[in-house]
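Excluded from the complex is one protein chain; the other protein chains are retained at their positions.
Chains: A and B, in written order; residue numbering restarts at 1 for each.
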Amino acid sequence: MAKKYTMIVNLARCIGCQACTVACKFQNNVPEGQFRTKTPANGLKGTYPNVSVFFIKEACQMCQNAPCVSVCPTNASHYNEDGVVLVDVDKCVGCMYCLTACPYDARFINKETGAADKCTFCYELKVSKGEKPACVSTCVGSALMFGDLNDPLSQVSQFLAKHKGEVRKPEFGTHPRVQYIYEGVVR
Amino acid sequence: MDVIWGVSQNEVAWGQLIAIYLFLAGIAGGAFLTASVTDIFSKKQYPKVIRSGAYIALVSILVGLGLLVLDLGRPLSFWKLLFNVNMGSVMSIGVFIVSGFTGLSFVYAYLVWSAAAAQNQIQVTSANTEVAATSVGQGIQAFRKPVAALGVLFSIATATYTGFLLSDVTTNNFWNTGFLGMEAIPFLPILFLVSATSTGLAATLIGAFRGGDLSTYKKIDMVLIIVEIVLISILYLSVKPIFFSGSMAALFWLGVVSVGLIVPLLLSLYGIAKHKNVILPVCGMVVIGGLSLRYFIVYTGQLFR
Partner (left out) sequence: MKRRNFLKGLLYGTGGTIATMGGFGTFNNRDLLKAEDTSKDETIVFSACEMCRNQCPISVKVKDGKVFKIDGHPNDAAFGGVICARGNAGPSLLYDPQRIKKPMIRTGERGEGKFKEVSWDEAYTYIADNLYKVKDQYGAEAIALASRKGPHDWFFRSIGKALGSPNVFSHEATCPMTRSVALETTFGNESIAADYGNAKYIISIGRNWFEGIHVAQTRAVSKALSNGAKLVVLDPRFSVTASKGEWLPIKATTDLAFVMAMANIMIQENLYDETFISQYTQGFDKWAAEVKDKTPEWAEKETGISKDKIIRITREFAAAKPKAILDFGWRTAYTPNDYQLRRAIMIVNMMIGNLEVPGGYYRTKPANFLKNFPDQAAYAKGLGNVKQPGFPTPARGRVDGTGVKGTLGQIIPAYDGAVGQIVESIITEKPYPIKAWLVHRFNPYISITGSPRVAEAFKKLDLLVTCDVYMTDTAYYSDVVLPECTYLERYEPIFDMSGLTPKYVIRQPAVPLVYPDTKPYWQIYKELGEKMGLGDYFQFNDMEDFITQQLAPTGLTLANMKEIGAWTPPGMKAFFVRANDAQASLENVLGNKSKKIEIFSEEVEEAAKQGVPKYISHPQPEEGKFRFVQGKVAVHTNAGTANVPILNELMPTNSLWMNTLSCIKLGLNDGDDIVISSGKYEQKGTLKMTEGIRPDTVFCYHGFGRISPELKRAFGKGINDNHLIPNVVGEVGNAVTSTTFVTVRKA
């Protein structure tokens, strides 16, 4: 049965340590100066001494109605059998149409391949082998969870049963598979 | 700035090469349109206009395509665009429109050129070869009208597609602006079609400015400018002001509005009143305005999201 892979980012737990950022670079040997993911501060809010801040992991949101896929002239951008959005480097001509279409700035043209690149949920190298994505398994704050929503016993299903997951920029109707938990953070 | 506390700003995926491509594709479309329409309705009267239009169309689309390929992350694999088709993607459809257009402009340019060449020959060659020469000429010249007619369609398609290419990016609330707030009717295709026609016409006129009395064209051009002014005003009213106040503001008010529309309009009014020939400056400014418009739209859409 097809999987419904989902990543959960529990913002209250994220400490902005960037272990995910670096793990991703090596797992997917992303060229110097380019990133599939980053976890910057969302900007300090409030005035001294009543301030708050949280860090937010940015990467491909794995839209199920993905603008990057619909605009791709060569079908290089596609959904795989488990609903993961991937780029077929072979078909990609590097036209950057998908870059302009992605509302989450998740994509870039890989310096070395010249093709569009982005988070793949580590599908090829990890997930398809039954392992967790590199960023998830190295998450120092235990802020990241990954699993199959079609499996009611998976950590993600269990967690989302108890906590409210939200997607970024819902107004675009992209239906992301990456969900953010805002409980315990000041927006 | 560091990754933890630093602020990341929007990067521009499509830069000037794309802006210039959209501009040139517009010119090409407009020029071909001018030439072919002229050809169909009054071939005899404006040979220079037809020639100018046909050649400009071919040259600009070839240069434009060159830039487009150069801008690819993998220029050498551009041909894959022809073998992997996504009918849902404006770019994929565009590939075929533009290919068709380019093919036609080749044929058309050749026909126009060979006709002209034949003309010259008639003057130079001796009586006995005359028949042969013209008959050969007439043979292919038979295709000229149908090609021109087909060209009209493809010119319009090419000009509009450059607009759809951007307006189809539904996640870009500037490019995706609807006409008079109507989601169904995207704004840019309309704007780009008008702008393409006016810039293409202008370019053609520059190429043919000693082509005798062009007053009809001047009038058409003025109408187009006025229509464009109306469209730009609508755009201005239907999207967030930030788009016109940001780092692209200067380009918009100077390039697009002043140089591209207001001044040429006033100038041509003045020209008509005083019976002066202002065709070169007017057309020149219209062309510059068209280029500014593409730059403005391409960058603004990506910078302020």
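We adopt the following convention: contacts are C-beta pairs under 8 Å (C-beta built on N, C-alpha and C of every residue); 3 or more make two chains touch, one makes a residue touch a chain.
Computed from a prediction, not measured in an experiment: that's the story for all the values here.
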Shown chains touched by the chain that is not drawn here: A, B
Per the touch definition above, residue among A:Cys98, A:Cys139 or A:Val178 touching the missing chain: A:Cys139
Where the unshown chain meets chain B, residue by residue: 2-5
Those residues of chain A which, in the complete complex, touch the missing chain: 12-13, 15-19, 21-23, 25-27, 29, 32-33, 44, 46-49, 51-54, 128-131, 134, 137-142
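We adopt the following convention: only the chains that are shown with their structure count from here on.
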Chain B residues within the chain A interface of the complex: 3-8, 10-11, 13-14, 71-74, 77-78, 80-81, 84-86, 88-92, 94-95, 168-172, 301-302, 305
Contact footprint of chain B on chain A as seen in their complex: 16, 18, 21, 38-41, 43, 55, 67, 70-76, 91-97, 99-103, 105, 109-110, 113-116, 172, 174
